[in-house]
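All protein chains but one are shown in place.
First chain written, first letter: the chains are A and B, and each begins at residue 1.
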Amino acid sequence: MELTRRGAIALGAGVAATLVLPIRAMASADAAIAEFTGGAEMGEGGLEFITPEIAENGNTVPIEVRAPGATAIAVFATGNPTPKVATFNFGPLAGAQRASTRIRLAGTQDVVAVAKMADGSFVRASNNVKVTIGGCGG
Amino acid sequence: MMTTSLKTMICTAAMLTLGAGAAAAQTDEKLVVNGETEITTQAPAPAHLDGALDTIYSGWEFRSPATREVQMDDFDNPGMIFVDQARQVWNTADGSEGKSCASCHDDPAQSMKGVRAVYPKWNEDAQEVRTLEMQINDCRTNRMGAEAWGYTDKGMTSMVALISLQSRGMPVNVAIDGPAQSTWEKGKELYYTRTGQLELSCANCHEDHYGDMIRADHLSQGQINGFPVYRLKNAKLNAVHSRFKGCVRDTRAETYKPGSPEFVALELYVASRGNGLDVEAPSVRN
Partner (left out) sequence: MAEGVRARVKVPGNATAGESVVIKTLISHPMESGQRKDSDGNIIPRSIIHRFVCDFNGQNVIDVKMEPAISTNPYFEFEATIPESGDMHFTWYDDDGSVYEKTETVTVG
């Protein structure tokens, strides 16, 4: 049996996507993160990043960030055409350093949250979100 | 052989990936809105289905936990912002008669309670089955002296959502006998008629294959008790006839127009397949 034409195209496209696109997107995500951190080293821990494992629709994906003691938390979608999503700056009357919102994801990808702590250090958390393709265009 | 096994491997991997996290069809979870309004999302099929389905399920049952949750709190539900907009319109005079909806119907919480549950409904004066949209435009043109709204315009769908909300938690109970019967039968015929290049009827997907995967999605029974529905996909309220149009288009057919006699008949029939499920509007789907 031979590989069908459609299979070959799909396979070819898949290989191209894994080899080319993420690398380019990741580079611009790294630049966006560096802009937020000033290039500082990022640690881990103390930052909770809640995302769905699977999003039924990439247009509206619920996320939550939580980092006690942080002054700001930025979120990046590494696979989006522009990776910046939002920066939450917490004021003196923030009841907790946490926020939830809904975001757009162009496809299955890693989303990254970076928190700036009160002492000026940075911590990072990353989650993979699978974005499924709906059944009907309806 | 190498290529075949490679392809099989890729296909299997893809199916596993998609299958693993997709919403389980039909949930045991209960839909309770704002911690107080219990909504019936499963019910015995109405008698007229004659065994075609045993149990009827709201589309809510087929969605992922994250999507289901958005509908459980009116503040999380973005559809409610359009209900708010409609509430303002309800109280605002429009047209040559200087009347608003409120001039005749006062507070929708009282005057519109239970209305959605029995629509589409036979109108004796007009000698036709009418949808809520038709009735709203009748009010606008004949009572208010205002311009009719487009059948699936944002303002219209928001107003339908405001009216439908007043029946939330009440069972759908549209009449299919008496003068409505011939329209209902026409709708039933449309439901089972294959259309388009794909030659699919409503029943092929929503009766024969509900719960099965269509790409990465679970097919629902196509119940309309939740309409208008806020879709995460297009981030707005969607009217029943817009959904019908989308479905028929997906069979690669020329579609009927929203508000056409065909879609009115289909709406009555599809609504009757959900007799016993509670009104959910505005619901949230993907």
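The working rule: a residue touches a chain if its C-beta (ideal position, glycine included) is under 8 Å from a C-beta of that chain, and two chains touch if they have at least 3 such contacts.
Since we're looking at a predicted model, the values are computed, not measured.
Only one residue in the set A:Ile33, A:Ile54 or A:Ala77 touches the chain that does not appear here, and it is A:Ala77. Among the residues B:Asp76, B:Asp94, B:Asp138 or B:Asp153, only B:Asp76 touches the chain that is left out of the figure. Think of the hidden chain as still there; on chain A it touches residues 59-61, 64, 77, 80-82, 84-96, 98-105.
One chain is missing from the display, and on chain B it is touched by residues 75-76, 78, 80-82, 84-85, 235-236.
By our rule, only the chains that are shown with their structure count from here on.
Chain A and chain B have Cα centroids lying 33 Å from one another. Of all residues in chain B, only 1, 3-4, 6-7, 10, 17-18, 20-23, 63-64, 66-67, 70, 213-219, 231-235, 243, 246-247, 249-250, 286 touch chain A in the complex they form. Partner chain B is touched in their complex by these residues of chain A: 1-4, 7, 10-11, 14, 52-57, 59-60, 62, 130, 132-138.
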